[in-house]
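Worksheet: one structure, shown below.
Of the protein chains in this complex, one is absent; all others appear in place.
Here the chain labels run A, B and C in written order, and each chain numbers its own residues starting at 1.
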Amino acid sequence: MSGKIKKATTHVIQNEGLIFEKSSRGKKGYKLPQLDVPDVNPAKLLGNAARADLGNMPEVSEIEIIRHFTRISTWNYGVDTGLYPLGSCTMKYNPRINEIVARLDGLANAHPYQPEKVSQGALLILQALRKALMEICGMEAITLQPAAGAHGELTGILLARAYLQSKGNPRKRILIPDSAHGTNPATAAIAGYEVENLKSNARGMVDIPSLEAQMNEDIAALMVTNPNTLGVFEQEIHKVADIVHRKGGLVYMDGANMNALVGKVRPGDFGIDVMHLNLHKTFSTPHGGGGPGSGPVACKKILEPFLPVPVVVTKKDGTLGFDYDRPQSIGRVRAFYGNFGMLVRALAYIMANGRDGLLQTTEDAVVNANYIRKKLEGVYELPYSTPSMHEVVFSDHKQTAKGIKTGDIAKRLIDYGFHPYTVSFPMIVHAALMIEPTESESLEELDLFIDAMKSIAEECESEPETVLNAPHTTRIARLDETRAARQPVLRWKPQA
Amino acid sequence: MSGKIKKATTHVIQNEGLIFEKSSRGKKGYKLPQLDVPDVNPAKLLGNAARADLGNMPEVSEIEIIRHFTRISTWNYGVDTGLYPLGSCTMKYNPRINEIVARLDGLANAHPYQPEKVSQGALLILQALRKALMEICGMEAITLQPAAGAHGELTGILLARAYLQSKGNPRKRILIPDSAHGTNPATAAIAGYEVENLKSNARGMVDIPSLEAQMNEDIAALMVTNPNTLGVFEQEIHKVADIVHRKGGLVYMDGANMNALVGKVRPGDFGIDVMHLNLHKTFSTPHGGGGPGSGPVACKKILEPFLPVPVVVTKKDGTLGFDYDRPQSIGRVRAFYGNFGMLVRALAYIMANGRDGLLQTTEDAVVNANYIRKKLEGVYELPYSTPSMHEVVFSDHKQTAKGIKTGDIAKRLIDYGFHPYTVSFPMIVHAALMIEPTESESLEELDLFIDAMKSIAEECESEPETVLNAPHTTRIARLDETRAARQPVLRWKPQA
Amino acid sequence: MRYLPKSPADRELMLREIGIRSVDELFAPIPAEYRLKRELDIAPSMAEADILDWFRQRASDTAASAYANFLGAGAYHHYRPVLIDMLISRGEFFTAYTPYQPEISQGTLQAIFEFQTMVCELTGMEVANASMYDGSTAATEAVMMAARVTGRKGAVVARSVHPEYREVLATYAKNQGMLIAEVPFLDTGRLNTAALEKAITDNTACVLIQSPNFFGTVEDVAAVAEIAHRKGALLVVAIAEAVSLGIVKPPTEADIVAMEAQSFGVPLSFGGPYAGVIATKEKFVRQMPGRLVGQTVDKRGNRGFVLTLSTREQHIRREKATSNICTNQALIALMATIFMTVYGREGLKELATHNLAKTAYAVKQFGKTAKVLFRGAPRFNEFVVQTGEDPKALNDRILQQKIIGGFPLKKFYPELGNASLWCCTELTRKIAIDAAAKGVAR
Partner (left out) sequence: MRYLPKSPADRELMLREIGIRSVDELFAPIPAEYRLKRELDIAPSMAEADILDWFRQRASDTAASAYANFLGAGAYHHYRPVLIDMLISRGEFFTAYTPYQPEISQGTLQAIFEFQTMVCELTGMEVANASMYDGSTAATEAVMMAARVTGRKGAVVARSVHPEYREVLATYAKNQGMLIAEVPFLDTGRLNTAALEKAITDNTACVLIQSPNFFGTVEDVAAVAEIAHRKGALLVVAIAEAVSLGIVKPPTEADIVAMEAQSFGVPLSFGGPYAGVIATKEKFVRQMPGRLVGQTVDKRGNRGFVLTLSTREQHIRREKATSNICTNQALIALMATIFMTVYGREGLKELATHNLAKTAYAVKQFGKTAKVLFRGAPRFNEFVVQTGEDPKALNDRILQQKIIGGFPLKKFYPELGNASLWCCTELTRKIAIDAAAKGVAR
């Protein structure tokens, strides 16, 4: 435990090969119950569609499986490990009660097509969550179908498209600020639109004159993120909305940063027509090493007719059911009704917090980000001095003199016991350090992070090599990413 | 990943203070439901028995609790981590299904005093386990009440005492081989007996002539472990039993090493009168960092009248119930019926294995120990060359020349990614290395262990300091145990 | 609030350090007139015990294990080995983000690499990605991928592909100006290859079939591939019931496989989260959507894994990306990986065979009391039953006996009359089959 690095040290950890390397013929990790019907001969039933064998699928025992996944898990860092300050990702605490309720028999083992009359509990969960999310967004309609943020974006843009189409013209282009997340332009393209870039102004916000200049009747919608990816609230969002609306366009909001707003202000109240939420950010569902997520899309009344089918409704007899009869619907964006298990978790989170907890959460998230900003201002360059909401974006400008980049500082943070921040995003900042602590961090953890960042800044001066070669304390060092891309090895193969 | 050490490396790991050091006034990790009855004033209800405050109890939030226990858990090594070759401890795989069934609502939330008619499921589990364990031991009666091995020993010796008492004289002494576990003599003392030591012979077994000489009518019982703590089967166990029985004594067997025998031979068949099982060894219930265990005691018919109350019986109406009306009973050895949750797990283990799996388990356990023995013989000294069953005991004789002791080799194993073996037990071996791999280890894991042991033996020659100062890769080095005992600090206190 | 690790004193200290009096100052950038001036219309904070009770009530209002369930149709009820939840519940797995920092994400990365490998082994493809949202979006994105690969803009889709998959494809295709033609099925349940020949044009990027198809019938993939390839189109094979791969020949003749992995240890969970996956030939990898994990080395020569070929992805390529997907279904893919590991080479085969056996038995029993359609081709674990009675009425009736009957097909296949789609898995008990077969008879 070096004096400089307070949060972490090193400890012995297990190596572990690939599961295929532990396999040998005849080991078993399973046993099936005795068949209670006559056994069959697959070759006879399937003819030449019968499969001969399963190649290199592993054969291992139960304890080897437990050890395999336990061991490799210890090479990971999670929110449970410590501060996970990935900007834009809202890596907050994943409450355990959520995991419990999502696994209750009636919820985990319900088939999506089982009769509505024996699905009232599941339907009520959908209904309760819809209501809560609409209230939080200040919106009048919602779909829970999208599986993630990007999927929500697509759904939302398709709603806009269908709406405009219903008015006679889907239009051609989507305006997207240069600070936007990559999914925004990618989504616009999939929805059949061209992307038109919108420059940010010196304060990091939508540049109103540019918007006025660029907005016209070819523009279907503006996709805006608020707070934007700099963590800055678009103070003129109402003007922005007015400009777009005046030309008949719609305003889509990427709600990835709703953690800064819940209970304080509602997008529906500041001119947004349609938006998505990332339940795996703002509403605490676990990231799971990359997913699953859930990306509900909330919108104004005018867009409701176009929502994907089915929609949950209260039927005449007072029970809940699905309405498929929606002629103006954009159609389905996925099979079934959405990532139900994530919806259960999000609702549990909302219930646990309540209106009081949600508000305090928002405040704590914003306080945490501003505390970091205050403490690191001057140590790292702050490219935009506009007030920060839930995250703060620095640049590596002060450190580049010594040849050190944001990515190096990030790697060095690992030695200090932290997961790095988001590196090099948003793109409007040269070499960004994008830090979002979320509300889940204690003062102690924040102070340790701040100390670490300061200490690294000093190292950039005094011992740049230490930073450039970081991390030093992990079981593997920096990996050769070029090689990975140039000579892709995307699956294991038995040695010849 | 050094070439020499294949199994492990080092990786960054979190530091973490004591939970009290994370506490601050007003943080909360709980919320109680709204009271549905009138609130009360404790001071009024309790008068001067009311408590003022709870001193230094911690105040922390949920995420801090999750991180606290997650972080400190990563400093531990478990069976899930890898080979845990503690001799005498049978650190085998803890099947996950056991954990699931023990937590089923009807089992986890059943109150011990609820009416028998609504406890038939729990009672049937007790009954099924009793039956299986009696069959495995070759015994005619059993109690599941004891909480661990030592508790079982006490119960068993009290059964013997009550039996002898019923014959007119409880007698004075218990014979215990010098290779016995410490709980054996400690138990005898608690049961009101003096302990008489019995020497082992040159092959590590009970010395028949000594036994004949020492056995007399003052001896209540012999406590024998079989296989004994050297991992050696007492080949003359039948003679041993005959000698003791001839003088009216009883033979108690410490069943800690039953993993070597299940399905192959039954203690009841080789002359044992009473014995305990360690379900947390042979029957896979988890050790939990020190407990809970479960130590059922099985015995012959003659001891049945003395079993602790209550005993599970089938009642006249065919349902199961508890029989408390047992006038000759030794009484209770604990409240309620035993460590029920562990009994559930043990039964699940027996069901999963079945008679076929139990037998294979025994064979694999013995093969694993003998494989290690074969590969390390010559590298480490084998003080007894008698055949090994489920464990093998070496000594550090070859290494002491360089001043290296069994405890040092053990510490160095940690750097190689293994939990050490049992150090310096049994006491009849000078500086023992007692190795019990159990059946749960794969050939790969065993080979890595053997490699490590060989490599350490080489280091003892080539770089003894490396061994003497091990471990080198853990977050803390060897701890000052003398200081811990001389200036005991047994609880945290706030800094003055 | 119990999730917030702050004492009132902590909060005060922080405001002081930031240099403000009140937290409101931090929200000043939000124009006052838009701020919410009331509390949210959401109940106050609830106790954990109350939350548990509330959801238990909802769960008990929803049919689950207490019912014998004959529904399949894209979501399958298989036994989930307990190891799965035990392992994915480790915080190191489920609370981690996308493995962008490989030095502290090797657990996730190695598991995905294993997933990719197993999917390749099972599907007969050369590369597989880290996951897609679900089977429907995987199939849809596979079609779009085929369009990129071929430069063609149309697709021919079997009518026996899951109707909801086809709906999703329609939603996506519509806005990209992609034309979708549908090809009917034969009396055997298989694709009408003659109609297929006709439907494929110069502009057909791919043929999309499902096998086993929506009716449980195993398609003749080789024959379909031959036709598609002859006409310069790719073949995309969707697989909704992954367990079939244990005993059904993998669609090696396909160019792209779009699979739903739900059957591999993923809870039904009222329809999600599941995990789609796309697998294909190496030569198409740069047109693939979604994340990919690749093997490489660190500077000391140690093997390690990284996200790779990300120039295909939105965060680098933005509007030119192969897809807009970002967050995927990683933890579900991990479930599937553990499931595949538990069963492994022999177990998956045995498991699939049990499914076959139960279904064969059920077909026999149902055959005695009703008409089982599509008898001319092999099937896996689903079958279509035609009854006198309307399936909804029938299902209502047998629901009393705690049997959830087959999926009524009228909505999607009116031409089949009173037909419904039944499914048997290894979990379907003989006595339930007997009871259901009797129930169908009326």
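Note that in this section a residue touches a chain if its C-beta (ideal position, glycine included) is under 8 Å from a C-beta of that chain, and two chains touch if they have at least 3 such contacts.
Worth saying up front: this structure is predicted, and the values here are computed from it rather than measured.
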Chains on display which the left-out chain touches in the complete complex: A, B, C
Touch with the missing chain holds, among B:4, B:103, B:315 or B:430, for B:103
Check each of B:243, B:258, B:410 or B:453 against the chain that is not shown and name the one that touches it. B:410
Can you name the residues of chain A that touch the chain not displayed here? 1, 12, 24-34, 59-64, 66, 70, 96-97, 99-100
Provide the residue numbers of chain C that touch the chain removed from this figure. 48-49, 52, 79, 81-82, 86, 89-90, 427
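Quick note on the criterion: only the chains that are shown with their structure count from here on.
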Which whole number of Å gives the spacing of the CA centres of chain B and chain C? 46
Using the touch definition from the top, which residues of chain B touch two or more other chains? 1, 12, 61-64, 66, 70, 96
Going by residue number, chain C touches two or more other chains at 1-6, 10, 45-46, 48, 83, 86, 91, 104, 300, 302
